[in-house]
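So that we are looking at the same thing, I have put the structure below in structure tokens.
Each chain you see keeps its place in the complex, though not every chain is here.
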Amino acid sequence: VILRDPVHGLIAFEEPLDQIVVRLLATPEVQRLRRIRALGPASLAYPGAEHTRFAHAVGSAHVMKRYLRRVSALASELPPGDRVDPDSARAALAAALLHDLGHGPYSHTFEVLLPGAPKHERWTSALLLDPSTKVHAVLAEVDPQLPRAVERLVHGEHPIQHLSRAVSGTFDVDRCDYLMRDSVMTGVRYGLLDLEWLLRSLRLYVPQGKRTARLGVDGEKGLTAVEGFFTGRLYMYRQVYLHKAVRAAEVGLRLLFRRLRELDPLPETPPTLERALRGEPLTVGEYLALDDHVLHAGLAGWASSAADPIVRELAESFRERRLYKTIALRAEASSEDAAARLREVARRHGHDPVYGGVIDRVEVAGYAEDDELVVLHDGRAQELLAASPLLHGLARERFVLHRAIVPPGLRVAAAAALDDLT
Amino acid sequence: VILRDPVHGLIAFEEPLDQIVVRLLATPEVQRLRRIRALGPASLAYPGAEHTRFAHAVGSAHVMKRYLRRVSALASELPPGDRVDPDSARAALAAALLHDLGHGPYSHTFEVLLPGAPKHERWTSALLLDPSTKVHAVLAEVDPQLPRAVERLVHGEHPIQHLSRAVSGTFDVDRCDYLMRDSVMTGVRYGLLDLEWLLRSLRLYVPQGKRTARLGVDGEKGLTAVEGFFTGRLYMYRQVYLHKAVRAAEVGLRLLFRRLRELDPLPETPPTLERALRGEPLTVGEYLALDDHVLHAGLAGWASSAADPIVRELAESFRERRLYKTIALRAEASSEDAAARLREVARRHGHDPVYGGVIDRVEVAGYAEDDELVVLHDGRAQELLAASPLLHGLARERFVLHRAIVPPGLRVAAAAALDDLT
Amino acid sequence: VILRDPVHGLIAFEEPLDQIVVRLLATPEVQRLRRIRALGPASLAYPGAEHTRFAHAVGSAHVMKRYLRRVSALASELPPGDRVDPDSARAALAAALLHDLGHGPYSHTFEVLLPGAPKHERWTSALLLDPSTKVHAVLAEVDPQLPRAVERLVHGEHPIQHLSRAVSGTFDVDRCDYLMRDSVMTGVRYGLLDLEWLLRSLRLYVPQGKRTARLGVDGEKGLTAVEGFFTGRLYMYRQVYLHKAVRAAEVGLRLLFRRLRELDPLPETPPTLERALRGEPLTVGEYLALDDHVLHAGLAGWASSAADPIVRELAESFRERRLYKTIALRAEASSEDAAARLREVARRHGHDPVYGGVIDRVEVAGYAEDDELVVLHDGRAQELLAASPLLHGLARERFVLHRAIVPPGLRVAAAAALDDLT
């Protein structure tokens, strides 16, 4: 299999070990990821961001392939237990491809809509371990232990420590692909990594008296690339993942789902979605039937529902991109106070206070310390924070996004009521 | 409105004339284009190609803006009747944004699935002229004649000839955007244009004794860019639009719809889609309800339909990307002969010959002459074919894609039966 | 004039105001900048970095053009005194093009080689004000006051404050061009700016009670771009400007020139260079005769000089890229101590201690506060450091590069002697 990709260019799975990827690509569970947008409603803010979990899965497997190639070039520096044998390589490729298998409609957004429901990681495990899935069958055919090994690896557990971190660490193939992919597709290019240089500057370092290698980076060549990774991540949070229109769209959907839960079931709600809404447990097969199209079938129905004007308005406004408006609040303002004022504004204007706006507060750490990653200068190891003044400075900072998100009709009144908090 | 775009970078509609674009963007009819993939099933071959008609519409309006800016810089060279006044500029921006308004699910693919139904151009006209649409209302509010003017312009009719051709010519803003967009999103970069250079090298040329300007291109600076446009188009046809997996996926959908038409209505078919299938006339409102999600709701239903195994298999195989296989045939082989042999193969293997494979033959002209475009050297005009040996050579060539497209199970037998035609 | 540029793509100087650029481009003083590498010896570390001051000058004028266009779009928000009239615009374009006119061979390197000599800024002033230069003549022909006005502007003085800062501030057209250009040409892409977004997010802000505008940036849209500018600058310092091979090459040249000053004049030294070496004052015409080729004529001669083996070895090793080696020292180690040890090593190995290695210590502030730049949120201004946790963190950090740079033959001995300082 050779593919073209807007992010990585040419992606090839042609070598013997890649066969596991080729076979997994042909399963319905992996193909279903084509029907799930990676960034949920972000295309309402960035029209290009329609990319799917499928493209991301393929990209992650590609980055893993490059990681394995790099590690294999370093093999002579490694203790035997840290070298990647073919079985582990196969598991790693599979884990990279399958790590997001359990996502529901609109990816992370779906979890926000169903607060009590199992997270996508739980579903990924279920899909890998359930003997009824094709993905399970493909893995088990190679080796009956492989489904379990891949499931553990997806959750960051593997005898080879650096490999588990490459699947699930601060600095893993998942993030490498999504930062780059989200950058290209949104047109916000701040998350573009210098991937080739990053990989080339990887080292594996065995601390004195230890028998396992830690992931290291060449100080001369790689530090800037690593810093770029962390600042790129931060930039993408602020510009994309926490963009005001994206948050507003999610608030709209959240309120819609809240309303649907309050009401008796509507005939327009697709049956499986109804069960998910009610918190009823779903079978693997039922869960697999959920995708963006099912969510949109619901939205189309609700938008012309005769049963409830709030449902109708929330669904229609999502479809027509009439989003809630945001008012930026100071970081240190009281969210409770702001929320109380919003409810008051809603009441005064005859709105149900529940749907009259929410306060949205997110804090992102400038740099969440990764004790694993070290920087190597001529064979001496240094902690990343000691080696990088930039990350050292960043580590002491927090980025706060604090906003009121209100219906368009209440914007002026809400802005007035919140004026001293902005 | 300022947008980020993976193709054009920053797109801004902030000037007074741009207000028409801003207001049209807020209509449900334009927002609906977010639910329609520009390249139909092409993402089955190129996983990145999930971009929508909405992104293309915005991009086309952006290119039109740049075209208008260029023409305005050339105003002093132009006869008064060829200068673009604000009213015409506004109509041109609207036409660029709205030119694809009438597309159905999966864009061009939908027309292939419903052979007798009105084409998307007809629907675009209907949506512009129907007083019930918001798009109509926005245009009519500016000027009661504007809906009709935009509708005519979309079809290439406007008193300013070069403007009508910029909306609908061989070398129009639509093509400029889609060649670039499809290139970026597929990762096949052959269609990337040197847009800035192309625009900068545009001239408008008034032939002796004429009173209207023709579109010209500066011979020294622009000829290569124009040639690149035409070869890029050709490359994209071969690599993307006529890619074997894309054609195979379309064949699968075509056969599915054919089967659905033969059967009694299935309960899984969304009602409006059913009516479209049966060739019943749709209202504007009904047509607008059709989008990719409705098609996928149908596919999900059909894939588990108990009523008909052929429907079930065709729908499921589309969802799981089990595509028909292609066998390349010689250009000069007889399609009829090949089709007859395919039917025979199908019969021999107990297949319904209708679903046992099709012959697909497409011819693309290397360069379809555009008598309008001239090349200018120091004020002298030359026909494009005379100025460009490359296009001169290309104009005499035809590209033929001739293929048998068969179910995976019949591939070996079909290949054997067609061996002397390949 | 239309130009292609590897950094900015198409650069056009075609509008009436651009005529000043077109005419200045035709002067011998501006054409001389083609013979001066922008990054001196950096191509010894980055083979692509052969770009000239000429390309940078053209790029800076292009960025200024875009800045002026942006400011003109903001004119209605500005107090009359801050609007840019055609005369100021012309001066700004000229200043952007000419700001580096006084550079000598290898740009900044030349100043390092001749410690007491006038800096390039002084020569720029001299060339602008001297009536014998063509640059002066072109400017004076437009307006007899223009040479002086441009000279002042190059040094950051102009009645319109934001304009002087656009020529010479922390965030000026010079830096915008060189960060991007050096990034592209070295292949180290960390300095690539999001220039279009940066310009689009510029605002001009008049503080209450003030009559002049300060440069501001839109908080929602522009903060990330500004942060990217400052981190990009930092990355480029570390990766390029202070790269160990670049520093080592400069040390080699510095020692060579030191030696030449100690000796009687050599016949191989080009006469004007000899006079510069001896600290004799040069006329404008003599200074203009100095360029990279003169330096290289010297190097070719010295490399085969019979007079002095140290000169010969230093010149030849520069031409053949046999550079001094670097040993990284801890930031807090004593440079004096290290230098003393180096001298001791040199003596022990029979080397003249002066040429036996140097200690190189550079400190770069993470972010040097710019009190001018403000961040605007819905019309309220915030200091940049308050708005950006990233820059706030960075402002408290210093980046120190501390190195011993020694002849290849002394590397092992020097490393041993300095071991506890590394």
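The first chain written gets the first letter, and so on, giving A, B and C; residue counts start at 1 in each chain.
In the analysis below, a contact is a pair of C-beta atoms (placed from the backbone, for glycine too) under 8 Å apart; a residue touches a chain by one contact, two chains touch by 3 or more.
Predicted model only: the values in this text are computed from it and were never measured.
Sequence-identical chains in the complete complex of this entry number 4, based on the file rather than the 3 shown.
Keep in mind that, in the parts below, only the chains that are shown with their structure count from here on.
By C-beta contact pairs, the most connected chain pair is A-B. Chain A and chain C carry the same sequence, and matching their CA atoms takes a turn of 180 degrees, rounded to a multiple of 5.
A comparison of C-alpha centroids places A closest to the centre of the full protein.
At the interface between chain A and chain B, over half of the residue numbers appear on both sides, which makes the contact a same-residue one. In this assembly, the C-alpha centroid of chain B lies 49 Å from the C-alpha centroid of chain C.
Rounded to a whole number, the gap between the C-alpha centres of chain A and chain C is 42 angstrom. Averaging Cα coordinates per chain places chain A and chain B 33 Å apart.
Chain contacts: chain C has no residue touching two or more partner chains.
Looking at the complex, you find that chain C touches chain B at residues 2, 9-10, 12, 196-197, 200, 221. Interface of chain A with chain C (complex): residues 189-190, 194, 220, 223-224, 227-228, 231, 234-235, 238-239, 244, 328, 366, 377-378, 389-390, 392-399, 422.
Residues of chain B touching chain A in their complex: 3-7, 9-10, 26-28, 31-32, 34-35, 43-44, 46-48, 50-52, 54-55, 58, 184-188, 289, 291-294, 296-297, 300, 319-322.
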